[in-house]
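Part of the complex only, each chain left as placed.
Letters A and B name the chains as they come in the text, with residue numbers starting at 1 for each one.
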C-alpha cells in the first residue's frame, strides 16, 4: 500500500493490498478499494449524500482511477474499472467488470451498466439508463431521461449488447438502441430500433444493416465489430467472437 | 467557521459565520462568502483578472460550491447558489437567487442570470447572454454570441422566464427563446420565437403550443411545467403556480 503523504484517507475506508493513492486525493469513510488498484491525485472518493442509503462506494481489484475524478458513495463496480481524468460518478451506479470511463464523462447515477463497456471522453449517462455488455459510447453522447423536462417522470434509455453510439448523438428518453446497432455521429435516437442496423439523422432513421458497412482497408465487413476489433478483450471472448459462426449477419 | 488545514485562505477575504471550506481549496483576496456556505475541496475562488475592474467575487449566504470549481473575481450571486463539480464561472456574471449550476458547466461571464435558474451538467453560457427567471437549461446546451466568428461583435442570446432548452441544443447569437418555450433536444435556435411554443430541429421550427404536450402518466398537460413540477421552489411560488388561473395556456 502506497499512500502519498498529502492524501487524506479516512481510517474507516477499507483499502486492499497493493493499492496506490496519489497526492492530494481524499478518500472518505464509506469506501472499499480492491487490491492492486491505483487512485491518482486530486481525486475524491466516497462523497457522502443522502441518496446512497448508507451504501458504500465499492471499487474492485485491479482498477485505475485517473486524476481529478469524483465518485460518490453508493455505487459499485466490477473488477478492473479504468477511468480517464475528471470523471464524475454519482450514487447508485451499478456496473460490471472492465468498465472504461473516459475523461470528463459524467455518470449521473441510478443506472445499470454491463461488462466490458467503453465510454469515451465526455459522455453523459443520465439517471435510469440501462447499458448492456460490450457497448461503445463515443464523445459528447448524452443518454437522456425526462420526456417533458422538467418533470418527475424519468424514463431511461436502454443500450443493448454490442451497440455503438457515435460522437455527439442524443438518445431520447425511453429509446432503445438494439443489439449491435450503430448510431451515426450527430444523430438523435427516438423509440425503438432494429438489431444490427445503422441509424443516422435527427430524428435518426434506419439506413441499412450494419453488415453492409465495409472496412476501409478492404478487409471485409466492419460489423459485427467483434469479428475484427478485439483489443483489450480476454482471449476466450475473442476466440468466441472471431471463430464462431453464431454471429448474426443480417443482410437487408 | 471550519476551514480545512490544507486550504489556503487569504486574510483579506471576507468569510461569513458558519462557513465550511474543504481541503486543498484556495480563496484569493477579493472574495466575500456569505454565512453558512459550504465550499468543498480543490476549489479556487476569486481568480484575479484585469476584466473585473477590481470588483469582488460575491457568494451569498447558504450557498454550496462543489469540488474542483473555479470562480473569478468580479461576479456576484444571490443567496443559495448551488453548484456541481468542476464548474467554471468567469468575471462579470450577475446572477439572482437560488441558481443551480451543474457539473462541468462553464459560465463565460459578462452575462445576467435571473432567480431560480437551473443549469444542468455541461452547459456553456456565452458572454452577453441574458437569462430570465425559472429557466431550465439541460446538458450540452451552448448559448453563443458571435454572428460571424471570429469578430468583435458579440450579440448574446436571450432566454426568457420559464423557458426550457433540452439537451445538446445551440442558441445562435441574438436569438430569443420566448417565455415558456420548450426547445427540443439537438436543436439549433435562430432569431425570434413565440411564447409557450415547442421548437425542434436545426434550424429549429415551431411545432405546436407547449400546452399540447401531455404528461406520459396521463395526468394532464406537461406545460406550463410550473403547474406540476415544483420540487425545490418556495411554497408561495408553488401556490401561485398551481392554484392561479393566470397561467397562460395558448391552444394553437
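Basically, contacts are C-beta pairs under 8 Å (C-beta built on N, C-alpha and C of every residue); 3 or more make two chains touch, one makes a residue touch a chain.
Everything numeric in this text was worked out from a predicted model, so none of it was measured.
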Overall copies of the shared sequence [whole complex; 2 in view]: 3
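The definition used in the following text is that only the chains that are shown with their structure count from here on.
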Distance between chain centroids, defined by C-alpha means - subunit A, subunit B (Å): 28
Residue numbers on subunit A that touch subunit B, as the complex places them: 6, 8, 24, 26, 42, 44, 47, 68, 70, 86, 88, 104, 106, 108, 122, 124, 140, 142, 144, 147-153, 155, 168, 170, 172, 188, 202
Interfacial residue positions of subunit B with respect to subunit A in the complex: 6, 23-24, 41-42, 67-68, 84-86, 103-104, 118, 121-122, 136, 138-140, 164, 166-168, 182, 185-186, 201-202, 213, 215-217, 222-223, 225, 228-229, 231
